[in-house]
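Missing here: one protein chain of the complex. Every other protein chain is in place.
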Amino acid sequence: MSRLLRTSEVTRRPVVTLAGQDVAQIKDVVFSAGGGAVIGFTLAGRGLFSGPLNQALPWASVMALGPDAVMIRHEEVFAPSATVLDGSASSVGSGGDVLGSQVLTESGTELGTVVDVILETAEAGGGHCDVVGYEVAASEKLGTNGTRVFIPLPDTLAASSEHLIVPDSATRFVAHDLAGFGAAVKAFRHELEGPT
Amino acid sequence: MSWWVWLVVGVVVITVVLVGLLIVQMRRRRGGAIVNQSQSTGDRGLGDEQAAADL
Partner (left out) sequence: MRFSEAAGRKVVSTSTAGTVGQIDGFVVDPQTHSLVALTVKKSRHGDTLLWSSVTAFGVDAVTVQAADAITKCNDAVAALSGKDRRMIGKRVLNTGGEDLGAVTDADFDPATGRLTTLRLESGDIDGERLVAIGSYAAVVHRDA
């Protein structure tokens, strides 16, 4: 059983050790361009005056991505940020952040701008965590100007902080609520895999 | 020095502190979703299943 959640729900969530200490909070979700697998999280300190940390939390060290906290075994599982971020992301200030970038189809139609990223993760902690789609503030091309819709992603995706490319057929699997989105992702990927 | 000098100094100090706080908050910034171009498929995290099993 898996569930879908927005990255905005995950960011700012406290990172808590099994000893019950809140050692950090989630800043960004970092995912792989090939496959959409979540690689890890960048971290910010807890408390009003603390800024971003130069340490990151690799996904492999996450015990549970819970609704109220991200559980880890102990603080020693943190790794230097470079292990989850590639060079391009750390050299530019907001480099690699897909929030706010334009969604383009392969044929060059702009569908809207990304306002959130949808993750799929196993119900019980551990297991995989993948980016499966985007929540997009739709342009008029989708016929629903200004509303927010969910666009599924294929298994592989091309993304930068400027543009995200999705196959043309993705537009046929747009969902208007998160509840119906899980099925849309499945149907979409099934179609991509199957002979057309 | 007259009283208004102290008033001006006070206002300046408060402004500097507020701006500092704002900068810290900006640095924390609303979380994002960063795409990592160099990581390829196949290397999917498995989660700390060992730790979960230890419990």
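A and B label the chains in the order they appear, each numbered from 1.
We adopt the following convention: a contact is a pair of C-beta atoms (placed from the backbone, for glycine too) under 8 Å apart; a residue touches a chain by one contact, two chains touch by 3 or more.
This is a predicted model, so every value here is computed, not measured.
*Asks:* For the chain left off this view, which of A:39, A:53 or A:70 is in contact with it?
*Replies:* Checking each option in A:39, A:53 or A:70, the one touching the absent chain turns out to be A:70.
*Asks:* I need the residue numbers on chain A that touch the omitted chain, in ascending order.
*Replies:* Those residues of chain A that touch the unshown chain are 14, 16-22, 63-71, 124-125.
Just so we're on the same page, only the chains that are shown with their structure count from here on.
*Asks:* Using mean C-alpha positions as chain centres, tell me how far chain A is from chain B in Å, no decimals.
*Replies:* 19
*Asks:* Which positions of chain B touch chain A when the two form their complex?
*Replies:* 21, 24, 27-49, 51-52
*Asks:* If we count contacts the way the header does, which residues on chain A are in touch with chain B in the complex?
*Replies:* Contacts found on chain A: 7-8, 10-12, 18, 26-35, 37-40, 42, 44, 48-52, 58-64, 72-73, 77, 84-89, 94-99, 116-117, 122, 125-131, 155-156, 159-161.
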